[in-house]
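A single protein chain has been omitted from the complex, and every remaining protein chain is retained in its original position.
Order as written gives the chain letters A, B and C; numbering starts at 1 within each chain.
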């Protein structure tokens, strides 16, 4: 079976309790079609979300899932989001620096279980983490993030799953497929293999499991 | 002053004792013009080279510099190279796995002082390194590589230093500029800013200090 | 034509840039800065959302929905610009390849500590990319109104949770330009319409005011 499928087929493997990585910098690169399908066409629960932001105005399906069907979230910026405030009060929201967020996901995909960074030293971010002085400067150890599922959006995808993400839409979606066991990409444009310049492939097709074509 | 300059101007800031990162996978992506200038038009000595390979047939200037003017080298594959054999016998050649080589250089450029990898565990590579069990698997800690100078080759470069490296020539040269204080790129094609598609920039110009145009 | 205080601060910050600088601008007041960068000075604007070479906002009919700044505003790309993912973007930031970051603050203190991500019990925004930027950029400039509706924002010690420890280099406000030094907060310039007494009253932190303090002027 090919990778191009309906949104319902694409989300079928997702299970209760799964950790889901969601691409996008605000609404740009956010896979709204697939997220709406999870909200409206499944009863999935106890989900853990890894997404740069929560935003009740722009990321509506994510907001609603966070409110009622999430066991937690890792994010870097969550304003405005009533759902994130609720999770935060319940101790279920981990707020981390955006560079650490990106690097932890990249590490998850690249077989790096942990790395050191100076970011967060001397702040609440360092709490509970291993610290080390390396060549005279102090660092904290951060661990890789991996997920069961990644859901991303591409500008263009070929039938083997090779993704091109235009301009600033690469952000986190470019990193998430390698860090997840199963990846769904949504795109408005689906083309034949070879129709994306091999120099312009943002995510290689070997990391993509399901392609959902959405209306332009 | 612009970044485009003669090879002698470009290599002028290099000092005795410098650590020099040299791009290329074998002869592909290897900056032969600049390396020959260092060999023939300077008396620089006590240099430390970081390059994927030594090869007396294909990387001739590097081979000669290694023989007489190097205090050491980090590489992944050095056959055939009489210079590398000599350095190895003198305890001045560090052979490391190619993925660790790449990642240590990337880390050097990306402000990551150290990271963990499973590669090399149970082999000579682990000797003298910090080990850690993370989520039940054993890893070794590897430290970033940084250099004083990076010398790389690009397929095309614009006057601001933005580099496009075609096909498989990206290899290590794409990673080295961020890890060095001073970077020289050689290229056969030098174009105006804006003439390289912003999606095709392999190395952003902010990381490039000197551009040397070489004959096609 | 007199500048309003926000553009006055923005222009004074722009005057701190040097040719070749790579600069990251936060949301709010810092977004005014590009209008004040002198023509002929080559400054490359970085957006942590994955772009180098940000240009001015486009006319509405020329928007490219894939080109925007880290505040989510539509932008353009200058010739010589480039796009990349967030791991590359923060690799550039963490690796020290951004020369200057300019951002706002809720609180700054005498040690250069900065708080701008939450007000306990009231507001929880998150770090976004600010923590990486202020920890790793070569120079950190806070650009803000000197007070919050009359309440001081510059303290001997921040009370809100920190975004970064000992990271701020320069504070530029509508009242003064202040340098964070090992000795404490040194006032280098005072705005023309501000007296030393007004400045001290608007600042909780102890200030060092050298004899050669200058009047804050912009071109």
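Keep this in mind: a residue touches a chain if its C-beta (ideal position, glycine included) is under 8 Å from a C-beta of that chain, and two chains touch if they have at least 3 such contacts.
It should be emphasised that the depicted structure is a prediction, and the values quoted were computed from it without experimental measurement.
Enquirer: Mind giving the shown chains that are in contact with the missing chain?
Expert: Within the full complex, the chain not displayed touches A, B.
Enquirer: Can you work out which residue in B:50, B:66, B:125 or B:212 touches the chain that's missing from view?
Expert: Of the listed residues, the one touching the omitted chain is B:125.
Enquirer: Taking the full complex into account, find the residue in B:175, B:190 or B:208 that is in contact with the omitted chain.
Expert: The single option touching the absent chain is B:175.
Enquirer: Among B:45, B:79 or B:192, which one touches the chain that has been omitted from the display?
Expert: Within the whole complex, the residue contacting the unshown chain is B:79.
Enquirer: Which residue, A:85, A:126, A:160 or A:188, contacts the hidden chain when the whole complex is considered?
Expert: With A:85, A:126, A:160 or A:188 as choices, the missing chain is touched by A:160.
Enquirer: Using the touch rule from the top, list residues of chain A that touch the missing partner.
Expert: 106, 108-112, 158, 160, 162, 178-179, 192-194, 198-199, 201, 204-207
Enquirer: Tell me which stretches of chain B touch the chain missing from the display.
Expert: Considering the whole complex, chain B reaches the absent chain at 25-28, 52-53, 75-79, 84-85, 88, 95-103, 105-106, 117-125, 155, 165-172, 174-175, 202.
Keep this in mind: only the chains that are shown with their structure count from here on.
Enquirer: Which one of the chains is farthest from chain C, going by Cα centres?
Expert: B
Enquirer: When the centre of a chain is set as the mean of its C-alpha atoms, what distance in Å lies between chain B and chain C?
Expert: Averaging C-alpha atoms per chain gives centres 35 Å apart.
Enquirer: Where the CA atoms of chain A average out and where those of chain C average out, how many Å apart are those spots?
Expert: One centre to the other, that is 29 Å.
Enquirer: Which whole number of Å gives the spacing of the CA centres of chain A and chain B?
Expert: About 33 Å separates the centre of chain A from that of chain B.
Enquirer: Show the residues in chain C shared as contacts by 2 or more other chains, in ascending order.
Expert: Where chain C meets two or more other chains at a single residue, that happens at 77, 83-84, 90-91, 93-94, 136.
Enquirer: Which positions in chain B touch two or more other chains at once?
Expert: Expected reply: 110-112, 199.
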